[in-house]
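Here's the structure we're looking at; comments come further down.
Only a single protein chain was left out; the remaining protein chains are all shown in position.
After this line comes subunit A, so read on.
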């Protein structure tokens, strides 16, 4: 079966006065229809740039796709011009941003902002659009939709605004929704509501979701598969159970260890990942995580590890998994703990 979205060896660079920032250095992953892929990583690892590349929104002329393909329903988006992107963006791929205040127009009524999408992309009349907008507002759980229609964004709370943004993303029934940290700006009770809403909508409409987040709790809650990014590459990917129960990359171990466990009653010291991510002006020759990894070997500093495949979905880029690596099971088990 072919994938709905397939990103293949994507390389993106930004040219700034002080040199070239290699934001993406060969990113590959895919999204199947009807599933949720969580893309996880720290700030600067390239997760948002990946989303921008898929949406054709990389700021030019500084930013440029250097290599690789983005196949959406078999078409290569990297070859698209601005006009072609406009026909995909919004109607086939919807987008939900982190901060609902900045993604809505403060001087426009909420209803008109949704109408606009429907009139432009689906060629509805104004009257039809209004009717559909009110339906959409109801769908995303906004009560009293017809009076809310003519209010402005500042009259909505943060959670309600995010619901409006989701309504806009859903307006044209897209097959894929890219949600970039959709709940990061929200309180935990509101976060639970929004995640519930996304899950429900996905079930009803069979929409695929690419969820960008740094919150492993959110991943554990909603993801089907996970791609872990570090310094512009995907270092591990797999089904969510495989990632949480049998992680293969030391960075994944580190991430899982550094969050406190709610279930444990004793006070355990947290295990942080020491140091900070590498500078992408001059990315390291070998594995980008080698500098912070407790298990670094000589080869890690010299050569970028290839992909080791563990199951149909599960793969990781780490020399520890190479058949030639010293089999130090205890060491690896210790790291995983």
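Rule of thumb we're sticking to: a contact is a pair of C-beta atoms (placed from the backbone, for glycine too) under 8 Å apart; a residue touches a chain by one contact, two chains touch by 3 or more; residues count from 1.
In the analysis below, contacts and distances are computed from a predicted model.
You can't see one chain of this complex, but its UniProt record names it "Oligopeptide transport ATP-binding protein OppF", from the set "Oligopeptide transport ATP-binding protein OppF", "DNA modification/repair radical SAM protein", "NADH-quinone oxidoreductase subunit B" or "Nitrite reductase (NAD(P)H) small subunit".
Check A:187, A:302 or A:322 against the missing chain and you find that the one touching it is A:187. Only one residue from A:9, A:241, A:298 or A:322 touches the chain missing from this view: A:241. The residue touching the chain not shown here, chosen from A:254, A:286 or A:305, is A:254.
Panel shows subunit A; residues 42-43, 157-160, 187-193, 195-196, 214-221, 223, 240-241, 244-245, 254-255, 257-263, 265, 267, 269-274, 276 of it touch the chain omitted from the view.
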